[in-house]
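Can you keep this structure in mind? I'll have questions shortly.
Selected chains from the complex are presented in situ; the others are not included.
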Amino acid sequence: MRICVINPNSSKSVTDHLRNTLNKIKRDDCELTVICPEHGPVSIESAYDETIAAFYVMDLVKKANEDGYDAIVLACFSDPGLDAAKEISSIPVIGIEEATLHMAAMLGHKFSIMTGMERRIPTRELHITIHGLSQSYASSPALEMSVLEMDSNPQKAKEKIIELARKAVKEDRAEVIILGCAGLAGYSEDIERELGVVVLDPSSVALKVAEAMVDLGLHHSKVGRFSFPPAKEIK
Amino acid sequence: MRICVINPNSSKSVTDHLRNTLNKIKRDDCELTVICPEHGPVSIESAYDETIAAFYVMDLVKKANEDGYDAIVLACFSDPGLDAAKEISSIPVIGIEEATLHMAAMLGHKFSIMTGMERRIPTRELHITIHGLSQSYASSPALEMSVLEMDSNPQKAKEKIIELARKAVKEDRAEVIILGCAGLAGYSEDIERELGVVVLDPSSVALKVAEAMVDLGLHHSKVGRFSFPPAKEIK
């Protein structure tokens, strides 16, 4: 099977990091392409960033369909453009947030989402509402580090996450920890060892869900919400 | 006061229709500008259309801020790019869907939303969930007419709406009817006379809410969810 992973931000280094991480866990029978758009924000930390990134992702989604991929993974924890991508795609599109929230809901009573900046907590709450998983949601502790900082100082990010996750387990009774920051793909095992609870790396979870969907011959329903957009003039 | 109404689709004729409608109800002390982006879809009937339109709306929002307007009305019933617009704007941005849903919730026990195509009903349900107004929501009857068709055959659209609204009142116990299709701005009075229930034209409602906000010196909170996006490289 061939899976196309689209990193919606335009950062080559994040894309490279993601490729390395996912290549280690992909199945042998899975051929992986990990790309990002040429244009758009180098990190996604606001609704504005999401809006710009979603626009540039559209062409990559179309191309992955034309190039005969079996599935697309959209690798930003805010799932920017996910609904639109599903509409214009006949192959399954898996958002890493969506896949991870549902997986987390099966693995423990409540989960907490490690978040970059406090300003994004409302976004997390909004997406939990959209996915209907409020009763599985514990909290979204904020590292107060930008994606850039996490990238340049991964050790500090890891320590901060361990501190916040420990607090979430104790005070919010989180049983599962989600690393809601793409820049941290690949660190979940270290953190899990340290904390003793389940830690989810969203990109990894989504890749495995994608492989499972391809195995099952599944795709999102093309009836209703994700049906192809009506043809029209786009100036 | 000066209010900038942005029609997110790129249709000049819809924009003209909107301008005519709103000019009739604006206050004397309100200077109105009604514009649309040069690029993007000529109508918005899918998440894909929303994604493209939201991108092109961003520059108009920035410009309205620079040009010293007092408020912005985003005039498409799906409120495409609303959160991003609020982030990059220091003047209030009023989405016509958001303003109308909240107004409708005050005017009756439940409301129904007249919708263009059945494929958009899930979007209506999603937005109701996001705004938390499920207990005020009755239904979203679909005209099964594209925006183009409504535009070219307004009489048919009006008849269809009256038929569907009558059914919504009787079967879904709707007490308020929302005209959830921008192309129908200006027809609410006719329909109200026919049906005897309250009919809301979203653009009109939003303009009046905008005027009220300017009077009150209100804007959305710039703390948290709608704070300005962090500065960063956008390729």
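A and B are the chain letters, set down in written order, and residue numbers restart from 1 in every chain.
Quick note on the criterion: contacts are C-beta pairs under 8 Å (C-beta built on N, C-alpha and C of every residue); 3 or more make two chains touch, one makes a residue touch a chain.
Since we're looking at a predicted model, the values are computed, not measured.
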item	value
Complete-assembly copy number [criterion: all chains share one sequence; 2 shown]	6
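One rule holds in what follows: only the chains that are shown with their structure count from here on.
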item	value
Computed distance of Cα centres, chain B from chain A, in Å	30
Residue ranges of chain B in contact with chain A within the complex	10, 38-43, 45-52, 54-55, 58, 81, 83-84, 86-88, 117-119, 121-123, 126, 129-130, 132, 146, 148, 224-225, 227, 229-230, 232-235
